[in-house]
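Omission of a single protein chain aside, the complex is shown with its protein chains in their original locations.
Moving on to chain A:
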Amino acid sequence: MSPPNDRSADAAPFDLKGSLFTLTVLHLRRTDPAAIERHLAEKVAQAPGFFVNVPVVVDCEGLADADAALDLAGLIACLRRHGLVPVGVRNGSEALVAAAQAAGIGVLPEGRGSGRRAEPERAAAAAESERGSGAPSSRGNRLSTHPVRSGQQLYAPDGDLVLLGTVSPGAEVLADGNIHIYGPLRGRALAGAKGNAEARIFCLSLEAELVSIAGRYRVLEQTSSEFWGKPVQIHLADDHLIIELLAR
């Protein structure tokens, strides 16, 4: 048994921990570089700023056996030209895995089916954003005037999320910045989703299932919180989640 002092003397300079991230996935259907370039330019033009420095995973599940013909290095260059940061490939052939290793990007575990299951959710979020965002958005800020219903997910990458309606139980709202809810928060709210510890959550009535800032989370129950049903802000101090009443 060594005394505790000994261990702290040569403590590891870092911690290695697993963490979950929401990543943008590029589901490839064809390998024609010109077509990819054209469609990518269109997409980026629709929402300039939205794709800047966004990490993206290339998923080859939708390709036939022809993905050996995919010019991965060319694709990576193309993505970078448009501001995206390719970080890995998924569901690729052996040749493609080798190409990914050569290009210095990661190989993600096969997610057969999972990519497809996530799609409707993303489509829902996209449809929601079309309906909800009438406001001019600076950075990735996002405004929704509709209630966020059970099963819906709303994400504001690179910005704040402002919600004028209720967040229902079973709904999830995420932002890389702050989350402002001008109504009751009854579902899950995750601010600072990419690790911004300065992010905060504000709501008019705290009835949440879970709140999280930069990965520090807490599940809430009615009986366990003196702040239940009250207007609060939630922030991080010394790596602890602090809930406090909003000053009147």
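Heads up, the rule we're going with is that a residue touches a chain if its C-beta (ideal position, glycine included) is under 8 Å from a C-beta of that chain, and two chains touch if they have at least 3 such contacts; residues count from 1.
Assume contacts and distances are computed from a predicted model.
Peer 1: Leaving aside the chains on screen, match the unshown one to its UniProt name from "Septum site-determining protein MinD", "ABC transmembrane type-1 domain-containing protein", "Menaquinol:cytochrome c reductase iron-sulfur subunit" or "Bifunctional protein PyrR".
Peer 2: Checked against "Septum site-determining protein MinD", "ABC transmembrane type-1 domain-containing protein", "Menaquinol:cytochrome c reductase iron-sulfur subunit" or "Bifunctional protein PyrR": the hidden chain maps to "Septum site-determining protein MinD".
Peer 1: Where the complex has a chain not shown, which of A:P33, A:P55, A:G170 or A:P231 is the residue touching it?
Peer 2: A:G170
Peer 1: May I ask which residue of A:G49, A:G74, A:G106 or A:G151 touches the chain that does not appear here?
Peer 2: Of these options, the touching residue for the absent chain is A:G151.
Peer 1: Touching the missing chain, which residues of chain A?
Peer 2: 120, 123-125, 127-128, 130-131, 146-152, 165-166, 168-171, 186
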